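Dumping the structure here so I can ask a few things about it.
As you look at this complex, bear in mind that one protein chain is not there, while each of the others sits in place.
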Amino acid sequence: MTTEETVRADLKTRVDALLEAHDPATVERLDFLRAQFDAGLAWVHFPEGLGGLGLSRAHQTYVNELLAAAGAPDNDPRRNGIGLGMAAPTILAYGTEEQKRRFLRPLWTGEEVWCQLFSEPGAGSDLAAVATRAVRDGDTWVVNGQKVWTSSAHKARWAILLARTDPDVPKHRGMSYFICDMTDPGVEVRPLRQITGEAEFNEVFLSDARVPDAHRLGAEGEGWKVANATLMNERVAIGGNATPREASMIGFVAHTWRTRPELRRPEAHDQLMSLWVEAEVARLSGTRLRQKIAAGQPGPEGSGMKLTFARLTQQITGLELQLLGEEGLRYDDWTMTRPDIVDFTGRDPGYRYLRAKGNSIEGGTSEILRNIIAERVLQLPAEPRADKDIPWKDIPR
Amino acid sequence: MTTEETVRADLKTRVDALLEAHDPATVERLDFLRAQFDAGLAWVHFPEGLGGLGLSRAHQTYVNELLAAAGAPDNDPRRNGIGLGMAAPTILAYGTEEQKRRFLRPLWTGEEVWCQLFSEPGAGSDLAAVATRAVRDGDTWVVNGQKVWTSSAHKARWAILLARTDPDVPKHRGMSYFICDMTDPGVEVRPLRQITGEAEFNEVFLSDARVPDAHRLGAEGEGWKVANATLMNERVAIGGNATPREASMIGFVAHTWRTRPELRRPEAHDQLMSLWVEAEVARLSGTRLRQKIAAGQPGPEGSGMKLTFARLTQQITGLELQLLGEEGLRYDDWTMTRPDIVDFTGRDPGYRYLRAKGNSIEGGTSEILRNIIAERVLQLPAEPRADKDIPWKDIPR
Amino acid sequence: MNDANLLYTDVETALQESVRDLLTDRCAPEKVIATYDGDRELQPKLWRSLALDLGLAGLLVPEERGGAGASAREAAAVLEELGRFAAPVPFLTSSVIATEALLRAGDDALLATVAGGERTAAVVVPFSTSPDELRATVRVDGQGALRGRVTSVAGAVDADVLLVPVEVADGVELHAVEAGAARITPVVSLDMTRQLADVDLDGASSTRVVEDGGDRAVRAALELGAALMASEQLGVAQWCLDTTVGYLRDRTQFGRSVGGFQALKHRLADLYVMTESTRTAARYAATTAADDDPDRHVAALMAKSYCSDSAVRAAEECVQLHGGIGMTWEHPAHLYLKRAKADQVALGNPQATRRRLGEVVDLPMPTT
Partner (left out) sequence: MNDANLLYTDVETALQESVRDLLTDRCAPEKVIATYDGDRELQPKLWRSLALDLGLAGLLVPEERGGAGASAREAAAVLEELGRFAAPVPFLTSSVIATEALLRAGDDALLATVAGGERTAAVVVPFSTSPDELRATVRVDGQGALRGRVTSVAGAVDADVLLVPVEVADGVELHAVEAGAARITPVVSLDMTRQLADVDLDGASSTRVVEDGGDRAVRAALELGAALMASEQLGVAQWCLDTTVGYLRDRTQFGRSVGGFQALKHRLADLYVMTESTRTAARYAATTAADDDPDRHVAALMAKSYCSDSAVRAAEECVQLHGGIGMTWEHPAHLYLKRAKADQVALGNPQATRRRLGEVVDLPMPTT
């Protein structure tokens, strides 16, 4: 047998053992998930004892297939995207043994949902400008400040938190990274309503919130380094899977054009087709990017993909409203809701148009992405800046 | 009589006297022009004794009408645009009495054509970076350097020249402004061929060219101030006169569309009409700008007009080539020529397309114009720069 | 017309100032935002002040017919301010479009009540209708009552009287219907500051306002609406530019004013140039309409095309350049985005408008 076959055989044995001991048909969902974690079959690329087996990430796909075939429950990863995608790898990389043991299991099972307390009203693109202060009081930190753009905050048990612990050193060096208890009385969550009417995100107000020093992740003053590791994991998520032609936003307009000939206008055709071509080229560029990664040539194209995706969704939804004419003047519902899961496409054309505006802001604005491409890919000089070497407290704000 | 009527009556008397003493039908052209200058009827807004009468600029139009009606020759102003538009007002503002008397009369009559030695290969948008050195040698200056983008250099008797006289002070303070004799043996003019095939401009190489200190315009070290006065006069020229609808570049495409139905394609119509609308809005914006100036509300819109003009000529000529299809693949002539007068439109569509590329570069690039609008109109902060307060010789190049 | 005055007269400037003062006072963004949650408390009082106190309801109506005797230029100046505040008032629908229809139709009695601000009127067509695509779908039944339903009508929610194009055997008549006689169902609209309504006219009794040429009157009204909406779009674009410039000048990131970053400066410079061009197009449409210049049709089509797209672009750049804050419900940017996008689609979208313009200026789209 090849090594690969040996690994697969071993995984099969482990999965069979798990299924035998915990029949998905009868055992409680949460009990099954805990057992899966303890069997190292949660994320096999994590270390043994922490839900994994120290294998490569790709093997998890095989495990998932076996489990799905057996009717096993999954951990509903969309409900805890920040926890699984950002908090977990950061805890694994920077956490103490105690932190790993405490947090990773309930995170993975979804018993404890996580959120992220990074952005602030004054620290958007310039994340290193966070002003939320954490002041040491014995073996706890007292935290004050305001965070924004926090999804799932109202459901989260824990948050990863970036706060300023030393204002007397330059901005990048005076931050620390914490795990914050969202049930602390000093934490207040308010829904942050968007232009679509709904509140996907929250504002979080921290008023003398207390965080034990044992919940610090990484060394004091090393928060920027830890946060960057977190953000790297965010960017890895972009790219996604292969999708068929017209599976993206262009599919809605194409469907309208095909099924409603009364809305077709010759003067709109060239714009429709330009966007169709661009959407298809973008889709194929995703394929090419995945091929490059698979061939061991990872590149910086992810930033370019995101730029293109944002521009296209905006242009396409804008055209859609014009094509629809009268229907484009109507909207489905302005009622404020707090959706569990974001869906860019699930609602009506007006919603798609408005929601698409966020695509060029969230997860790195298009402007910041252009800077990144210019500086990292094209090796052009960085922006002149005056905030790098002077103490945080002396930077003009 | 109103003041205006009195002025007009007086001008009429003077013109009649000129015509009586110098019958255009019999007198030599140059003699007539010299007499016109001496009668103060050359540019009536100049002082008496220097070709003018100290009146307002608008009165010259009346004089020109009277002279044209009598069949008088004109000074063919297009042949000496730099002289009349830039050198003359600068000499008037900064010249000594002797300089004014020596240079203005033959300048106005066209006996002496002028050119401009400002731009250099390393000093394009950053004009204050001129590196051409002028070193004092008794009462003359010895000049060495290279100038570019000089129109009419091969026909010019004199040049206005910006050169560095003190490299030990910051860049804006170490330049002086001279009148350079283009027949000096140290001046070599080479045609500068453009992408259209022709050479509208020249390169000028200065090798120990000698300029008497008496030909310095303005104080030593004040060259930047004098040059800016010159450039202001260049910008005033933009705007021009009212033109009828479709008189600009869009007229060519519209004419093609109307007269050659076989080239019409529905898929090109929206782009054609978008450009038509933009061209017409730009034309009307010119009207509005002239109305503002007439109403005493001069604004910074000239920069915006130039930006729009450049973008539109480029887009329109680009569309024209596509509409023409096969014809768009042909060109009239690549032979190197040195045209007397620039004509953006006189040749074929390929020429128009290529020549239009210069519109966003010459007379201030579109990028510089955007900076100007952002900083002067919108009051946004200037670019950070490190070259303002250090000696010229220490600036990185 | 090369001699059309494209500047603002002192009278227009004074009028704008008085409108602006009133809106600054009574039309705070948070109240406008509240209209999206169904809170329409702001509107009636605000409209009464504008219509009666400032006398805007009858601005376009000659003095001898009960109005203020101003021209399309002054109405445009007012619309510019209304656009700048995304003000939720029926000036465009009642005092411009419905009023122009009544002026053309010649019903001076009804006109006088609308001009006096006592009654608010609306023309009952889908708001997306372009002047050259008007189709009357309402008919008169055997009993002399109306039959038909018109969807997505602007101004109907605020109207006391509805002006309905009615198809008859030999053309289109214009009928007046009391709002109470129709079933007016407000619609959840993309732009709630000009909320649309579906109007069901089945069984409604009506008065004939004009017998023959009702379509001509309504077309002229919609064309004037498009021509002057350009000034509203200018107001939207101007607010977006001013607000974005102010925000970026004040905001600091990376230790510098964000407004000092060159990529943003250049985009704002382009936005400024575009906004000034928008002003040209809007002023030209207003002036040629005021002068009944032969070029008014071309001017209206140009303005609808140019200003529709530029207002949307300004609003989209405004949201983008504000970053996250521009995506929030509390920040007023979304009011302008929604207004700009709805205006773009309303009264003929830009592409359809350019196609029509091609016919008018002898640059026709070829048949395929």
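Some points to look at:
Which chain is which? They are A, B and C, in the order written, and residues in each are numbered from 1.
Going forward, contacts are C-beta pairs under 8 Å (C-beta built on N, C-alpha and C of every residue); 3 or more make two chains touch, one makes a residue touch a chain.
Model, not experiment: these values are computed from the prediction.
Displayed chains that the missing chain touches over the full complex: A, B, C (touch as defined at the top).
Which of A:Asp126, A:Glu200 or A:Glu301 touches the hidden chain is settled by the complete complex: it is A:Glu301.
Screening A:Val281, A:Ile341 or A:Ala386 for touch with the missing chain picks out A:Val281.
One chain is missing from the display, and on chain B it is touched by residues 119, 121-122, 124-126, 129, 148-149, 192-195, 197, 265-268, 271, 314, 318, 321-322, 324-326, 328-334, 336, 350, 353-354, 357-358, 360-362, 365-367, 370, 383, 385-388, 395-397. By the touch definition given at the top, chain A reaches the unshown chain through residues 242, 244, 254, 257-258, 261, 264-266, 269-270, 272-274, 276-278, 280-282, 284-285, 287-288, 291-292, 295, 297, 301, 304, 307-308, 367, 369-371, 373-375, 377-384. By the touch criterion stated above, the residues of chain C touching the omitted chain are 261-266, 365-368.
By definition in this document, only the chains that are shown with their structure count from here on.
If you average the CA atoms of chain A and of chain C, the two centres end up 42 Å from each other. Averaging Cα coordinates per chain places chain A and chain B 56 Å apart.
Of all residues in chain B, those touching 2 or more other chains are 266, 269-270, 384, listed in ascending order.
Annotation for chain C: residues touching 2 or more other chains are 256, 351, 354-355, 365, 368.
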